[in-house]
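Just one protein chain is left out here, and the rest sit where they should.
On to subunit A.
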Amino acid sequence: MKPRAFSYFRADTIDQALNAHARAGDDARFIAGGQSLVPALSLRLQAPRLLIDIAHIADLRGIRREGDTLRIGALTRHCEMLSEPLIAEFAPLLRAAAPFVAHPAIRNRGTFGGSVALADPASEFPAMTLALGAEIEIAGPSGSRRVKADDFFIDLFETALQPGELITAVHVPLFRSGQRFAFDELARRRGDYALVGCGILASHTGDRIDDIRIAFFSVGNTPTRVKGAEAALTGFTFDAARIAAAQAALEDDLAPPESDEVPPAMRLHLARVLLGRLLGRLGEGA
């Protein structure tokens, strides 16, 4: 379990990092918290010739308000999601998801941007960018761009990121009055990848649901918004009939993968149960 030899470059600026990657070509990887990449290197599943350490780039750090959004720097550690007051106030769904992300040692090093960039379909944060309607800010050889979370996750570990690009920040619309959120997951042990997990952000007028975004993880190749279920609820209230309709809609919204441990029908069942429980909580004003 020793990685193949690699070169290491510590970038101080985004430009340095991008240039280093451009020079090295496909054989380079950016490394931030390293919580997924380092095991992959040790297992020799990946063996890049160059690691570009972006963990010391000041422009990737920090959380701040920018107009109607919260700009969360890509290097924000998972543990900061638990401790930062701006997160608690303006992105409480991320605060709610954070305790479920792995274990404290991993949360101390793993980064938000790294998690979104890896796009593990079983991870909490990539799915939450969908629920939040976030935008991903990307820097690359041809400049900066923003991609909606809805357009970011393409397939298994495949995103809108092009080779040589890196995520610089994630922009999240500020949480406001009239919104409700809920998060939970079903994991066999605390800190494990969930069998199924879900985060919801709903906007209300009184009890009427004006808009609702429901994102699941651990249900397929990518984090998944369930638009059928959302449609079943939009314009209604969280009554038992609408919750049942939303649960029923998951059958079309989700196509869980074959798995010897969690058969597709079981995962769909668990997704329905979880959705029912979360919507029940939202109905109670959660």
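As a convention for this text, contacts are C-beta pairs under 8 Å (C-beta built on N, C-alpha and C of every residue); 3 or more make two chains touch, one makes a residue touch a chain; residues count from 1.
Definition applied: contacts and distances are computed from a predicted model.
Only one chain is not pictured, and the protein name UniProt records for it, out of "DNA-binding beta-propeller fold protein YncE", "DNA polymerase Y family protein", "ABC transporter permease subunit" or "Carbon monoxide dehydrogenase", is "Carbon monoxide dehydrogenase".
For the chain left out of this panel, the touching residue among A:V147, A:L186, A:A231 or A:A244 is A:L186. Only one of A:A40, A:C79, A:A245 or A:V262 touches the chain withheld from this view, namely A:V262.
Of the options A:R44, A:R65 or A:R208, the residue whose C-beta touches the omitted chain is A:R44.
Although one chain is not displayed, its contacts with subunit A can still be listed: residues 1-5, 43-44, 186, 188-193, 195, 260-263, 265-266, 268-270, 273-274.
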